[in-house]
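Only one protein chain is missing from this complex, and each of the others stays in its spot.
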Amino acid sequence: MTRSGERIGVGLVGHAFMGAVHSQAWRTVGHFFDVPLVPDLAVLCGRDAARTRASADKYGWREVETDWRALVAREDIGIVDVCTPGDSHADIAIAALEAGKHVLCEKPLANSVEEAERMVAAAERAAARGVKAMVAFNYRRVPALALARKLVADGEIGEVRHVRAVYLQDWLSDAESPMTWRLRKETAGSGALGDLGAHIVDAAQFVTGGLVTGVSALTETFVGERPDERGGRDRVTVDDAALFLARFDNGAVGTFEATRYALGRKNAMRIEVNGSKGSLAFDFESMNELSVFTDAGPDSGFRRVLVTEPGHPYLEGWWPPGHLLGYEHTFTHEVADLLSAIGTGVDPHPSFADGLRVQRVLDAVQTSAGSGSAWTSI
Amino acid sequence: MTRSGERIGVGLVGHAFMGAVHSQAWRTVGHFFDVPLVPDLAVLCGRDAARTRASADKYGWREVETDWRALVAREDIGIVDVCTPGDSHADIAIAALEAGKHVLCEKPLANSVEEAERMVAAAERAAARGVKAMVAFNYRRVPALALARKLVADGEIGEVRHVRAVYLQDWLSDAESPMTWRLRKETAGSGALGDLGAHIVDAAQFVTGGLVTGVSALTETFVGERPDERGGRDRVTVDDAALFLARFDNGAVGTFEATRYALGRKNAMRIEVNGSKGSLAFDFESMNELSVFTDAGPDSGFRRVLVTEPGHPYLEGWWPPGHLLGYEHTFTHEVADLLSAIGTGVDPHPSFADGLRVQRVLDAVQTSAGSGSAWTSI
Amino acid sequence: MTRSGERIGVGLVGHAFMGAVHSQAWRTVGHFFDVPLVPDLAVLCGRDAARTRASADKYGWREVETDWRALVAREDIGIVDVCTPGDSHADIAIAALEAGKHVLCEKPLANSVEEAERMVAAAERAAARGVKAMVAFNYRRVPALALARKLVADGEIGEVRHVRAVYLQDWLSDAESPMTWRLRKETAGSGALGDLGAHIVDAAQFVTGGLVTGVSALTETFVGERPDERGGRDRVTVDDAALFLARFDNGAVGTFEATRYALGRKNAMRIEVNGSKGSLAFDFESMNELSVFTDAGPDSGFRRVLVTEPGHPYLEGWWPPGHLLGYEHTFTHEVADLLSAIGTGVDPHPSFADGLRVQRVLDAVQTSAGSGSAWTSI
Partner (left out) sequence: MTRSGERIGVGLVGHAFMGAVHSQAWRTVGHFFDVPLVPDLAVLCGRDAARTRASADKYGWREVETDWRALVAREDIGIVDVCTPGDSHADIAIAALEAGKHVLCEKPLANSVEEAERMVAAAERAAARGVKAMVAFNYRRVPALALARKLVADGEIGEVRHVRAVYLQDWLSDAESPMTWRLRKETAGSGALGDLGAHIVDAAQFVTGGLVTGVSALTETFVGERPDERGGRDRVTVDDAALFLARFDNGAVGTFEATRYALGRKNAMRIEVNGSKGSLAFDFESMNELSVFTDAGPDSGFRRVLVTEPGHPYLEGWWPPGHLLGYEHTFTHEVADLLSAIGTGVDPHPSFADGLRVQRVLDAVQTSAGSGSAWTSI
């Protein structure tokens, strides 16, 4: 890994699922994309020293830290990658930015609008000093969704009228599946809403180029208590499902739904957009495909575009047509874009401000759901 | 057509699209189903004598009437089939029931709750005298949806948690497509809501066995004026799209959307239901199929059931497996069920009361949409 | 059914599955297509008087005959429709043609090339006297396949290079399913080959406009004996599956497969054609759809054309877009085309000569399969 570029030290906080995926991305990016800075997998940070060391060995990190403050203070670190639960995002990201580190922060940006606002302020101060901040809505880097955005921006489907977005999983369908940090308000902030809903709100805004201006929502918790680690039962304090209607600043209307109770749907992050000249449809369970309807003639129809051609977004680095990419590649694309932004001085997207915008929508969803689905403006 | 049964005279009011489909159903039913009464295509009724006569010749009706009151008064008529726009449903159906005629009435039952209530009252009085009334939600007779209801009723998917229903068409996408009676509040009552939304509300209640108890809604009119017949432009006074969230009396939550602006979707009446043990999904554009997920093992998945097997609902009368049925067959099944109900004395479904229940939901949708999406109970 | 046209008496021989479908077609055609002659369902012919009378009542035929010779001799009959097993096709069709009756004959045209040749000769003699003959390859009247032929003929996919055709059913998968006339060489001529293979050979030639010039084949009988009606076991004397490679006169190459042992495939009559500029794919289990690939740009893909638009073949008579047709409609289209041909004096297709061409291919398949798959020219 000795391409022309300078090396930049990366410190990763968190080593669960997201930590593993981000590690693979940092390790892989330089072999497939012509990035101006080559990431050095310098430090993995976690609270438990032994477990963190084991993860560092497994995921290929050289050193470990057990206090993120120590990580942020290190001179050899240029990028801090925040993969912890949402309740610590603000503290870590703000400290890192203030220490002059570029920051990649997992989504949702924060557990509250107030935290997110402080993060945006920190990002703006940092930007003035050339320090970059990016929130990790990885679905923006699915080639099919990047293509979708391009087609909308190019006017291929005309004026956007309808958005239909769902994110369906089923891992909580069993009422006896155990309690996790994701089901506690203190750690997760919300349930399906922040975990899954955040993704489809960002994707809808990204693909259509419009912003959600108001919502009417309801949330539901189907299973109120679950087995805890100590053989008892613990109260679920977040939503199991969140459903909302939305209006966009471009005149479009939309329906959104996030749930972990859609049996048989494993990772069905789906979005359909209907415009005045065409339509687009996507399902992450077939993530290499985009359904496109752009020609209203008699022999027209949705065409299944396999988004694996040379000219498609992010495809220049990979394999021949029809040789599919997977989930992890979205993260490789994400860090490639961040490294490019750092190297060239442009601002990466999605910015913390983009993350805050999503956070405000999630907040409005909770407000509306708490007040009889009353329309709530953002 | 001389099966054992007695003959019963049918009078059909209206000879546009619905009249043509109903004619084919009446003409065909006796050849495929062992009905206790054989329909006699006696009278077609329309306002324009010449055009009605031409339609009668084309669709196989013996005589014509130009006043539905005359039709209702005829002694040789046993069944009145109402295929007019919604604004005349109440008058015709109530008069027919009072004259002792069995009534099949197209959906939506009426253009207002008040009319629908009067129709239900008339149907109840008629029922006491053995006269039957049925509202023509034909999608209940799609074999795949009848099978879906059976699977839910048999407990195959457990407790219902999620309903996701859309009815997507695209014939109004072009802003220059002309004005029709379907876009005027006086004749149609509402737009996509009554035309398409009525179907998915009924289907959701039919399949799940639950009733919608409240909604939060928004409606939108994308194109406010359209070319009229006289070369001018006319105001569209109904909704182009209706979106709503719902709660059911069984604890389920749902999203609904009806639109005629989903480019590329021709007749995508879709419903997905997720339960605690399984899931079902249906799309009318593949109407012979039901997607079923009922076994949560590691090698499980949605299975595509081709609903054309001998034991499937309504299939006993038709072809071998894999030899598909079409749209018109749902009407043949509908009149078969009505004739059976008349012959055996049971009450057919969907009853006028079922139609009223749908009407109340549509009414609540309009109320909510008119009051900032505020939650509106039914 | 009193459209402007003259009436023509139809006599149908055979009242099993095909008899039922043809009856529905004759009964329905005049209500949806502007045919120059209106069919009169005059006589149903079968060997057993009582059973034939019952079928006539069920399917709507006025009179019955028990000897096809008597039917052919009747003055009130203008069209003889032959729906018997293949071993009687030649006798009935030739006699009818000689008696000056137009003939619609079920496929395969005959059980042997020799019979088919005699039928073609009779059809040619009859044609000279204005009498029409047509073989009932109903799949030509699936709108999607008629559209496919049009697209190929219009040059939309360029020069045809590949044909890939299968006809998969599964009703013989169970080794204990009983013996039928379809499994005896004397009555059926062949097994899957004549029953299913005939359809895909005709469809391939129809869609591509090319003729099969040679084949290499193998056939297989998986289950040699089956339970018979008398509680014993009877030998299966036909093929269970037939597989063959083919070359076409236009330079294309093809693979063909017909089987009744493809578990889970109910009526998967599928054909894919790849040309130098595009491709087409069809599956009868989704018979209202045609997959079309015609634009080799980067965002291209197979598009799912719902063949239910006004301009699509045969659609002028039916419902709005997205309101699907079924299996039976292909027969309605078939008799509409035959009635038009009779009325206007043009020659209908597929002709008996087309049927003979298919027969010669089936014959070559058997020859090749019997001689070590050696290449066998047609």
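For clarity, chains are labelled A, B and C in written order, and residue numbers in each chain start from 1.
Keep in mind that, in the parts below, a residue touches a chain if its C-beta (ideal position, glycine included) is under 8 Å from a C-beta of that chain, and two chains touch if they have at least 3 such contacts.
Here the structure is a predicted model, which means the values were calculated and not measured.
Trainee: Which residue, C:Gly130, C:Gly264 or C:Pro310, contacts the hidden chain when the whole complex is considered?
Mentor: The missing chain is touched by C:Gly264.
Trainee: Have a look at C:Ala93, C:Ala241 or C:Leu315 and name the one touching the chain we're not showing.
Mentor: Checking the options C:Ala93, C:Ala241 or C:Leu315, the one contacting the hidden chain is C:Ala241.
Trainee: Can you tell me which of C:Ala73, C:Leu218, C:Ala341 or C:Ile378 touches the chain that was removed from the display?
Mentor: C:Leu218
Trainee: Touching the absent chain: which residues on subunit A qualify?
Mentor: For subunit A, the residues touching the absent chain are 1-3, 17, 21, 23-24, 27-28, 31, 57-60, 169, 171, 265-268, 284-288, 306, 308, 319-329.
Trainee: Which residues does subunit C use to touch the chain missing from this display?
Mentor: 157, 161-162, 164, 166, 168, 170, 173-175, 216-218, 220, 222, 241, 243-245, 247, 251, 253-255, 257, 259, 261-265, 272, 274-279, 293, 296, 300-302, 372-375
Trainee: To test your reading of the contact rule: which positions on subunit B touch the chain that is missing from view?
Mentor: 147, 151, 292-293, 298-306, 309-312
Methods note: only the chains that are shown with their structure count from here on.
Trainee: Based on the averaged CA atom positions, which chain is farthest from subunit C?
Mentor: Computed centres place A farthest from subunit C.
Trainee: Averaging over Cα atoms per chain, report the distance between subunit B and subunit C in Å.
Mentor: The computed centroid separation for subunit B versus subunit C comes out at 35 Å.
Trainee: How many angstrom between the C-alpha centroids of subunit C and subunit A?
Mentor: 54
Trainee: I'd like the Å distance between the centres of subunit A and subunit B, where a centre is the mean of that chain's Cα atoms.
Mentor: The computed centroid separation for subunit A versus subunit B comes out at 42 Å.
Trainee: Enumerate the residues of subunit A that touch no fewer than two other chains.
Mentor: 293, 300-302
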